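The other protein chains are all here in position, but one chain of the complex has been omitted.
In order of appearance the chains are A, B, C, D and E, and numbering begins at 1 in each one.
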Amino acid sequence: MKKAKSRDYSRRFERGMRVLKRMGRQNLMLNQNALSPEMYEMSVGHLFGDVWGRPGLSLRDRQLVTLAANIAMARPTGNHSHYLSAMRLGITKRQIIEVMIQVGHYCGWPTLSNAVRQFTDILEEEKERKKAQRAGKPFRSRLL
Amino acid sequence: MKKAKSRDYSRRFERGMRVLKRMGRQNLMLNQNALSPEMYEMSVGHLFGDVWGRPGLSLRDRQLVTLAANIAMARPTGNHSHYLSAMRLGITKRQIIEVMIQVGHYCGWPTLSNAVRQFTDILEEEKERKKAQRAGKPFRSRLL
Amino acid sequence: MKKAKSRDYSRRFERGMRVLKRMGRQNLMLNQNALSPEMYEMSVGHLFGDVWGRPGLSLRDRQLVTLAANIAMARPTGNHSHYLSAMRLGITKRQIIEVMIQVGHYCGWPTLSNAVRQFTDILEEEKERKKAQRAGKPFRSRLL
Amino acid sequence: MKKAKSRDYSRRFERGMRVLKRMGRQNLMLNQNALSPEMYEMSVGHLFGDVWGRPGLSLRDRQLVTLAANIAMARPTGNHSHYLSAMRLGITKRQIIEVMIQVGHYCGWPTLSNAVRQFTDILEEEKERKKAQRAGKPFRSRLL
Amino acid sequence: MKKAKSRDYSRRFERGMRVLKRMGRQNLMLNQNALSPEMYEMSVGHLFGDVWGRPGLSLRDRQLVTLAANIAMARPTGNHSHYLSAMRLGITKRQIIEVMIQVGHYCGWPTLSNAVRQFTDILEEEKERKKAQRAGKPFRSRLL
Partner (left out) sequence: MKKAKSRDYSRRFERGMRVLKRMGRQNLMLNQNALSPEMYEMSVGHLFGDVWGRPGLSLRDRQLVTLAANIAMARPTGNHSHYLSAMRLGITKRQIIEVMIQVGHYCGWPTLSNAVRQFTDILEEEKERKKAQRAGKPFRSRLL
């Protein structure tokens, strides 16, 4: 059983990595890997392989739902990357703004203004990152 | 100014009522009207007329986003009606289940199980309501 | 030391009961007493005696602040009684409605509608309670 | 792969059911099964088989942690059953009361009083259930 | 209708700006304007013009209520500015401290200590800002 399990778990992991790549998120959650490889495996394999990879709702809709839930909770970290993957999955900047307005009315104006701040910060940082990339310089995100 | 304002506010209200009707929500929030007509006017006119009625995101997507934010917050009331309007706007039962699973992973398993309970309860009540309707009997929701 | 402490703690308790009486809350939290007398003593002595009884902010302002924080959190229980003590401390029905609108914009429309529901329910129950009282019948709250 | 996966998933499910039985929770989450068998499988297999079943923290400590997190969130449903499984796993009534006091100071007094209410309600219901059992009558929980 | 509406909306905006000026908040939310002028218009016109500008509760009481709700939610951003506008509206430092203690008991000690940190930080920054102002140097807030 152990063997069958680990074989299957590595497949979950592969499925998860495929989803992460489609979303441009393959280089995230590495601090989980550094702290606990099993935790990282669970995040990639279960959360991305088994949950995000489920049929029944498009990846774009899952991203919309996740963005809404995260803006709602207004946690200090964890949402910056979702603005980037949202745009990668075809959700426009205008639509992201409308999500903020919609969630802001269901979870409070400070969730809207916190989201504006986070979205503005990550768009700024993306500019810096691209500039560093063009100059061939290394770049380390302060937000992701 | 006062007059112009109230004229415009009644138009906001009309816009809001049109959105509410498309969503099958025109008979909700009446306890707000009983407690404070101005509060009700603000809910219809601002929340539904000016926010839900905005362009830039489809009504279906706004509903998906609202469902996600409300499942995330797991508040004791206020979400039952959104399962009904979601189905009215073409979000399938399967998609609602996937929203629960997705949000459950971003906001905790109890938000998933609370949503299952609420969705199951409202589907039950809808059956009762239709039965009462066929029998020509009055029906008062315990959930909405 | 033990003795001095228990003497002082009973004074805290007395101070707390005096505050509770001014607020009309002296018959609440009895299920805490049934489960754990020490927990009840801490609620009366510390929360009401040492916190609500502090100078520096009027009892009316403490109630306004508490009402706002509780409406914000939208927990399933614990807020019904605060609408009653608020009115006892001179906060008008109109002011309570304005608190709901204000908090609703900072914590989301469902916190407003949940508060409307709770306030409406407790006002209903108060009518029932008074009716039972006039008829000399016992009355047991379902909400407090 | 599909086959290997489903084989392994049924083992996850078995592992999960074993954990659930040790906790006396094997008859819960059945409304998930009624709504979506896949969701139920994920709850049993992933949450109980793969998470609760992990080494590194005792079942008793996982229950303590879960009780604390759930009391903290004060969601309307989902916590009643954890008081029962906590007692099953050897956490005493006194310790549960201390968890309430501890969490109440980190998440607010209403989380304490909400927990007292839920714990009192489930202890009441357990008495009813045992009485019904002795009388050979069916019993349906209103809380679980 | 369009015309009447936009006319009225600019009046809402003017009303909102008047409230913002009384509170010393007229230079805030500019990142909303940069991202989406319509969002900014809604924040100024609806939140400040139509909500904060309502009769029925004094501006000081609305600020007290908002401070309480925001301390309760302990969101990462959005509250620093409210300590400043509170003092501008006549709420004393001592009263702000009492609000923290009161909310801390209803929403958890970490909401108190988070508020202490935010209040201390903004008071520090105000000193820096005044110093820069006296020296005729530009100053950009890291907190607002």
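Here is the rule we go by: contacts are C-beta pairs under 8 Å (C-beta built on N, C-alpha and C of every residue); 3 or more make two chains touch, one makes a residue touch a chain.
Since the structure is predicted, the reported quantities are computational estimates derived from the model, not experimental observations.
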The chain left out touches which of the shown chains?
A, B, C, D, E
Contact with the hidden chain (one of A:Thr77, A:Thr92 or A:Gln133)
A:Thr77
Hey, which of D:Ala34, D:Val65 or D:Ala132 is the one touching the hidden chain?
D:Val65
Given A:Ser10, A:Asn31, A:Thr92 or A:Gln133, the residue that touches the chain left out of view is A:Asn31
Option from E:Ser10, E:Asn27 or E:Ser113 whose C-beta touches the chain left out:
E:Ser113
Touching residues (missing chain, whole complex) on subunit A:
29, 31-32, 34-36, 39, 42-43, 47, 69-70, 73, 75-79
Applying the definition given at the start, please give the residues of subunit C touching the unseen chain.
1, 4-5, 7-8, 11, 42, 46, 50
May I ask you to list the residues on subunit B that touch the chain which is not drawn?
105-111
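Note that in this section only the chains that are shown with their structure count from here on.
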I need the common contact partners of subunit B and subunit E, sorted by label.
A, C, D
Angle of the C-alpha superposing rotation, subunit B to subunit C, to the nearest 5 degrees:
120
Could you give the separation in Å between the centres of subunit A and subunit C, each centre being the mean of its C-alpha atoms?
42
Subunit B residues counted as touching two or more neighbouring chains
42, 47, 69-70, 73, 75-76, 97, 101
Which label fits the chain touch graph of this model best, line, ring, star, complete or other?
complete
